[in-house]
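Of the protein chains in this complex, one is absent; all others appear in place.
After this line comes chain A, so read on.
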């Protein structure tokens, strides 16, 4: 069921990083106890009219055995955050897990005294490589009549991700976690190139999807969508950015230089393999007496 309240949700990446960090910490602290415990917290943000923008979050103490939320802690945290960010209100709460559970509704109702209609953010910590979207779902509570009984249920709401420049840099930094052992030039280069490679791969796959769609439009299998075609055409017209012959010359020269270096690197690697091979071969099969060690050949 999708939400009918008409609110648009905007999510900042800081929240996602916070939740994931909280979850990972608790999971690491609890050791190999399976399944890893759920974590709970509050989300803060601003609600202006129909726009709900979630900026930040903090953690809550929740006693799972007694199903009791630590209210005192929540209130003290709320006051502290109000002092730093006067604009932010508690908009709702978050938790981790793969799906909604019944106990969630209780917590949700408990929070209604702070915010009449809190939002519930659910993060699915299971890593699924096939899934392309973020494993985050936002739920609202609505009063629906089910079997003659009006009850509060969760309905799914759509959201978009909104980023500030500072957040983009930090997320980028987190995404390329540098190795902790005093990264040498080689590992840095490898990390940099891997990042480039995955970015280009993603770009390539998206272009392929577009291309496939356009081909099927041409064949007549898909409906002719003017607005989509306009967007594609504007995208294509943005490239190439420069196209003079001098640029081509310089670009090709630099490109060929890089290729030459790669060529040199492959030749070096090849000759080192060959050297090892010849060493091994000589130890195994060399009939001339080389007592006490092998001497390098060629």
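Basically, a contact is a pair of C-beta atoms (placed from the backbone, for glycine too) under 8 Å apart; a residue touches a chain by one contact, two chains touch by 3 or more; residues count from 1.
What we mean here is this: contacts and distances are computed from a predicted model.
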item	value
Hidden subunit of the complex - UniProt protein name among "Wd40 repeat protein", "Aspartoacylase", "Sodium/hydrogen exchanger" or "COP9 signalosome complex subunit 3"	"COP9 signalosome complex subunit 3"
Touching the absent chain when the full complex is considered, from A:51, A:76, A:98 or A:262	A:262
Touch criterion as defined above, residue of A:106, A:169 or A:252 at the omitted chain	A:252
Contacts of chain A with the absent chain, listed as residue ranges	249-250, 252-253, 255-257, 259-260, 262-263, 266-267, 269-270, 273-274, 276-277, 280-281, 283-285, 293, 297-298
